[in-house]
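Have a look at this one before I ask anything.
Just one protein chain is left out here, and the rest sit where they should.
Chain naming follows the written order as A and B, and within any one chain the residues start at number 1.
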Amino acid sequence: MSWNQAVELVIAAVSLGSTYALLALGLVIVFGILRLINFAYGEFLMIGGYAMVALQGIAPGVPWGARAMLSVGVVIGTALVLERVAFRPVRASHGPPINLLLTSFACSTILQSLAMVLISPRSKGIQYPSVISAEIAFGPLRIAALDIVALVVSGLSLLGLVILLRKTFLGVCLRAAADDFTMTRLLGVRANRVIATAFAISGGLAGVGGILYFARIGLVRPDIGLGPVIIAFFASVVGGMESLGGALIGGFVLSFLTIGLQAVLPASALEYRDAFMFLIVIAILLFRPQGLMPGRQALESR
Amino acid sequence: MLILEDIQAGYGSVVALRGVSIRVEDGEMVGLIGPNGAGKTTVISTIAGLLKPMRGQIRFAGQELVGRSPEDIVRMGIGMVPEGRRIFPGLTVGENLRLGAAIRRDHSEIRRDIGEMCQRFPVLGRRFHSGAGKLSGGEQQQLAIARALMCRPRLLMLDEPSLGLAPTLVETMFDLIVGLREAGVTILLVEQNVAKTLEIVDRAYLLGLGQIVAEGPPRELADIVDIQRAYLGGKPD
Partner (left out) sequence: MKSAIALPIRRILWLRPALVLAVILVVITAGIDLYDNVLLERILIGLFVSVVLVVGLQTFTGNSGLVSFGHVSFMAIGAYAAVLVIMPPEQKAYTLPRLTGFLTEIGLPFIPGMLLAALATAILAAVIGFPLMRLSGSAATMATFALLIITHIVLRNAEDYTRGTRTMYGLLPYTTLWMGLLWAVLAIVAGFVFKESKVGLMLRATREHPEAAAASGVNVVAVRWVAFTVSAFISAVGGALYAHFITSISPETMFMHTTFLTVAMLIIGGMENVSGAVVGAVVMTVLFEGLRAIEIWISTFRTAGGTAAGFTEVCLGVAMIVLMVLRPRGLMMGKELNWPRWLDRAVGGQSAGGEVDLR
């Protein structure tokens, strides 16, 4: 492999990793506070995709950027509705934590099935500005415009998130809730508001991450969410489910593994690429159950 | 100010408190002492709204507390320094303090209070921007108390503030608590350190196996505790 090819691959991996990191962050935000792995997260992306499809049908005159932002809003709304209607009542019934997991599974099924019944089980195409598929030359290197856009968008989103978490009072509340949820309640911070906010942020990240994710495949299906949620899940796990920096690390580890294995594996073993990747993930979990983020203690048995 | 009447509370099928009645008057410092497992933390948890009692009433300044959420109870003027301090390690000292005033909206006053806390507890001022997890045990305890004071509570509950502190620090801690009382805060102090507690409180309750075994001024209780030690051998804590 030539030097140029290697650099191009690295750039592709970094861009993909930034998208994965966004997705992982959306999952970790909710996990950090509720200790809940939201399996319906993939369906957040699906809804974003269908919102794009609906908008391009209803309002083709509206600029693409506005449509994209509206679809992110739809995802945030969905996340809030789900929290209020499904998760909050189950939480309030004080059952074992596994009930919340099952709730997220149930929501995932409900949303997917609703899409199948009300829309269609078949794929629908999502329009993107044609500039996305262009390739730009930087000297001897050829880089996809999509990669640059993805990096910029992810970077800005991440910046926004960091500002929210570090510089606002809301962010302080969220971080405190992730440390010790009960204690924040004992200081008067309303539990329901914190959780709703976390879901909203999760929805926002899913919406933006979804737009970047769909840019690579161009279509949406009811079951499209499974891929992203698995990626987000494993990226979070590798990074350490409790930390946002960890989600970042996890996203990049996964993207580098994906692209690296793709480039390095012999053709016969290529189909097993994903299997290898997950085996490596399990190995990481076994050696460092707290994830790769430095300075973290192992998750206690919950 | 605070009245518990015949409280029965527990966890699932385990009944931890069987008919506990306590009162704390305005401006008093009341102690709640007893051995491990007697139910002291359960009393605090029930008042704070973390636990719903199976029976009984709790009134604070005339208002019923039972059934209210912890968030509401804080807003009524009850602050708490829980067992084990429970400061937020991922936040800075300053952020911890700011969070203490979560229920308040008067921002300039909040800033003033934070400044005041840093004066009262100089170590907090020095470490204002450090992560709270990096503080020592004694420093964290001060942070926990300062944080609880940030909401300007009418009643402050402290759950075993001396736990895990080195003996020299224990002395400082109790001086601190006396200082709080002199500043006019009503205090309910839960402790295992019987001797030191009886030195500073106005009145105390002795809790044993979920029931109030004795109550009264420190001198009376000290006698009872001595008798207990004589009969049962060993210290009650």
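One rule holds for everything that comes next: contacts are C-beta pairs under 8 Å (C-beta built on N, C-alpha and C of every residue); 3 or more make two chains touch, one makes a residue touch a chain.
Quick caveat: nothing in here was measured; it's all calculated off a predicted structure.
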Handout entry: Omitted chain - touching chains that are shown
Key = A
Exercise for the section: Check each of A:45, A:143, A:237 or A:257 against the chain that is not shown and name the one that touches it. Expected result: A:237
Problem - Candidate in contact with the missing chain, chosen from A:98, A:137 or A:267 - result: A:98
Practice task
For the chain that got dropped from the picture, name the residues of chain A it touches.
Solution key: 35, 37, 86, 89-90, 92-96, 98-99, 101-103, 105-110, 112-117, 121, 226, 230, 233-234, 237, 241, 271-272, 274-275, 278-279, 281-282, 285-286, 289, 298-302
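Operating definition for what follows: only the chains that are shown with their structure count from here on.
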Problem - Separation of chain A from chain B, taking each centre as the mean of its C-alpha atoms, in whole Å - result: 42
Fill in the blank from the handout: Listed in rising order, the residues of chain B that touch chain A in the complex are 48, 50, 69-71, 74-75, 80, 82, 86, 88-91, 95, 98-100, 102-103, 147, 151
Completion exercise
Residue positions on chain A within touch of chain B in the complex are 169, 172-173, 175-176, 178-180, 182-191
